[in-house]
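In what follows, a structure is listed as structure tokens, so that the remarks can point back to it.
Every protein chain of the complex appears in place save one, which is left out.
A and B are the chain letters, set down in written order, and residue numbers restart from 1 in every chain.
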Amino acid sequence: MNETVKQTDIQKAILEQQQSEHRKKMILNGVLLVLLLVAPLVMYPVFLMKILCFALFAVAFNLLLGYTGLLSFGHAAFLATGGYTTGYLLSNVPGLSTELGILAGTLMATVLGFGFALLSIRRQGIYFAMVTLALAQLVFFFFVQSSFTGGEDGMQGIPRGELFGLIDLNDNLNLYYFILVVFLACYLLVQRTVGSPFGQVLNAIKQNEPRAISLGYNVNRYKILAFVISAALAGLAGSMKSVVFQLASLNDAHWHTSGEVILMTLVGGAGTLLGPVVGATFVVNVEYQLAQGPLRDWVDPILGGIFVLTVIAFRSGIVGEIQKFMRKNLS
Amino acid sequence: MTMIKKLLTSAVASALMVSGAQAEISDNMVKMGYLADMSGTYRDLAGPNGLKAMEMAIKDFGGSVKGAKIEVVSADDRNSPDVASSTVRRWVENDKVDMIGGMVASSVTIAATKILEENNKLGIVSGSAASSITNEHCTPNHIHYVYDTYALSIGTPTAIVQEGGKTWFILTADYAFGHAMEADVTRVVEANGGEVVGSIRHPFPTPDFSSFILQAQASGADVIALANAGADTTNAINTASEFGVTQGGQTLAALVLFLSDVHALGTDVAQGIQLTTGWYWDMNDETRAWSDRFMEATGARPTMVHAGIYSSTMQYLKAVEATNSDDSQTVRKYMMEHPINDMFAKNGRIREDGRMVHDMYLAEVKTPEESSGEWDLYNIVRTIPADEAFRPLSESKCKLVSM
């Protein structure tokens, strides 16, 4: 009798703890959401939009690195493809409403992502990273050669246009909330994906690929799908960025951008949902604030230092380390 | 339509201002932004020393205009139009910056000037080379002060063809500015009775030029022209010297070559190369005096871009003082109406497309025997009059000119 009482007590306690954790998470999410909603009233909207675009880029990248264990060194190609496609269409198709331009950019990046995936997915570890790098270099070469990109001048003066032909996106606030909605939708999508059976398989692949194969999973198909989703979201980030800044440039396609998204994801915490968002916010801010301050000649060495420090001391990234700390102190 | 409206309102506004009705300096402060590559490829052309030049001008001006304080903010654009764009937006929309100077990479300049136009602030571009900045990308809100690719690709080829260099081989950076210069050079060479016998478009950047130099040598052309910039140009010149291009009787013409590049190459390698420059520190007492002060502050001799930044800042402040306004159109109008006469330019004037036209100079790099020090690098061979140096307005595609 006593025993059973105890057991139910324990179950209750566990349930309560789970509930309170869930509640805490909900509260945290709620607070973040409110912050995101009021942010443009306090901070500069264009800057916030830049952060959201890079955050989405990093979230997309993290789906591969953090949840599938694949390091792509070519994600700049998708960012740039999205940006150039959207930019080209909005500049050259009169009356095209903005969301269609963004959709087209995303679609193009998705197709490209499928191509990349087919060519690279069978390679392991460093070979995978290098094949994606090589493919991205070929894409870069294509953009340099094509006149529509404007070469090193960049594609400039892209019109922001109107959402659904109705809402004027030249207004920074309108654009901000539009991008926020898209970002949140994508974030939830990734959250659902990671938690779904599909996400479980990806995780299994990350943990131990041979075992996933022996369990009968067609590993390559899962990896291709993950890669394509990641490429699509990266393309979407690029498309939105070109609308925000009204420009797309070769910088987006350069391999340094592929390196930067690794830094963002790693600093924030690969394999955590919020990590890439925090990482992107951190890196964009560091870069931006430093470039204006007295240390403006030292941005590169400082970013390099952050890289080194993260790898050596905070391999789980900001969010990962906080989670570790919380777990330790809770138990 | 909006264009016309904008012009009209600004014209009305400036008419009012000049008449002295409402002239005033906003916030009782003149705030300038210095935007340039501080850490990348173009660092030595403008970079941190360009900021020093701007600060020197402010100090020489007295630190304030009509009681209004002069302030400077600065940022590294990291050669990224994104970074430039968010920086400029914050400067003009939040931080009350009135004028932005510096600006080197063409993508940065085009992005920045578009935002300046939206916000009706003023930009003075000193670092950029692309002539499109006052052509298809011109705005009523910026001035292109020092030089451009058109001017650079005219002076040198004209002189060399006239001296007998009839056949040309062009090594072109496979980038928009390279293509533009290749077209300009070809036109000038042909107009002067020469002929372009071949060209190569090389990737940007290219670390090793031996293969291209070899092809240029094999072409047998009188002149090998380098339509590239920065490390590509210095690498190509180094390689040309190593492969004995000049000993083989061919002339080397570098279209975009700055003092900082020649200094890096040294007279040993660079001797005899002809180039066009907008300014040189050792031209006269005035330029020498200023350069000495600059050298004291920075440890290096100024490039033409540094001198241009100093001069344009000075001209800007004078215009603000004279009009008692920091409104971009008022100031720009004043600057257009008043010729520039200082250590940088004699009788320079700003056209409606924003191009500052002034005499350019054909220079030849000294031999090691002629050179008396590490910065004693050029002989000025001839002056290219302002009217010939820059793209005539009749050929302009600038929206401000066609109106």
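We adopt the following convention: a contact is a pair of C-beta atoms (placed from the backbone, for glycine too) under 8 Å apart; a residue touches a chain by one contact, two chains touch by 3 or more.
Note that contacts and distances are computed from a predicted model.
J.: One chain is missing here; what is its name in UniProt, given the choices "Multicomponent Na+:H+ antiporter subunit E", "Transmembrane ABC transporter protein", "Membrane-bound O-acyltransferase family protein" or "Cbb3-type cytochrome c oxidase subunit I"?
T.: "Transmembrane ABC transporter protein"
J.: So which of B:S211, B:N284 or B:N341 would be touching the chain we can't see?
T.: Considering all chains, including the one not shown, the answer is B:S211.
J.: Can you tell me which of A:L119, A:L173 or A:L215 touches the chain that was removed from the display?
T.: A:L119
J.: Give me the chain B residues in contact with the hidden chain, please.
T.: Interface residues of chain B facing the absent chain: 39-44, 174, 200-203, 205-208, 210-212, 214-215, 217-218, 231, 234-235, 238-239, 242-244, 248, 260-261, 263-266, 268-269.
J.: Considering the whole complex rather than only what is displayed, give the residues of chain A touching the chain that is not shown.
T.: Interface with the chain not displayed, on the chain A side: 71, 119, 122-127, 129-131, 133-135, 137-138, 140-141, 145, 255, 259, 262-263, 266, 297-308, 310-312, 315.
By definition in this document, only the chains that are shown with their structure count from here on.
J.: Which integer distance in Å separates the CA centroid of chain A from that of chain B?
T.: The answer is 39 Å.
J.: In their shared complex, at which residues does chain B touch chain A?
T.: Per the stated touch rule, the residues are 38-39, 48, 73-83, 85-87, 89-90, 93-94, 105-107, 110-111, 114, 130, 132, 137, 174-177, 179, 203-204.
J.: So in the complex, the part of chain A that touches chain B is made up of which residues?
T.: 44, 46-47, 50, 144-145, 150-154, 156-157, 241, 245-247, 249-251, 287-288, 291-292, 296-300
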